[in-house]
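In this view, the complex is presented without one of its protein chains, the others remaining in place.
Right after this comes chain A.
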Amino acid sequence: MIVAQDAITDYIPHRPPFVMVGNLVSASRERFESDFTVTNDNVLVQDGFFQETGLIEHIAQTCAASFGYLDREEAGQPKIGFIGAVSKVLVTELPPVGGTIRTVVTPLHQLGNIYLVKGESFLDGRILLGCELKIVVSE
């Protein structure tokens, strides 16, 4: 683990109750990995399950934390980014309260300050959701 949950807000602009990433497990320019435990008081939990929108936000915040971490490692300040587009969403299963999601994000392409990434979230090895995001990073 490279950033623990209690320090994650040093790397992302999000604040409770809208922090949707737990520990940053690893981050390189080729691959990001995080985890996140779904709690009952999460604003994106409905009927005991973390919703699709939450999973997509979790993937986006995994990107934010990873870009923030890498920027800081390279002696810069973390930049603000936002979701430009979501595509190729495939939802297989929703995680229940108490479940710990593991997410892997792979940057596929970069054009200037826009990154196309592929994100996949898993629970106990089963895929929950996969999607592609265009992340726009402020310059």
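Some points to look at:
Rule of thumb we're sticking to: a residue touches a chain if its C-beta (ideal position, glycine included) is under 8 Å from a C-beta of that chain, and two chains touch if they have at least 3 such contacts; residues count from 1.
Rule of thumb we're sticking to: contacts and distances are computed from a predicted model.
When the unshown chain is looked up in UniProt, the name that turns up among "Sulfurtransferase complex subunit TusC", "Cytochrome d ubiquinol oxidase subunit II", "Acyl carrier protein" or "ABC transporter permease" is "Acyl carrier protein". Residue A:G84 is the one among A:G48, A:G84 or A:G98 that touches the chain missing from this view. Touching the chain that is not shown, out of A:P16, A:G112 or A:G125: A:G112 (per the contact rule at the top). Looking at chain A, the residues touching the absent chain are 84-85, 108-109, 111-112, 114, 116, 134, 136.
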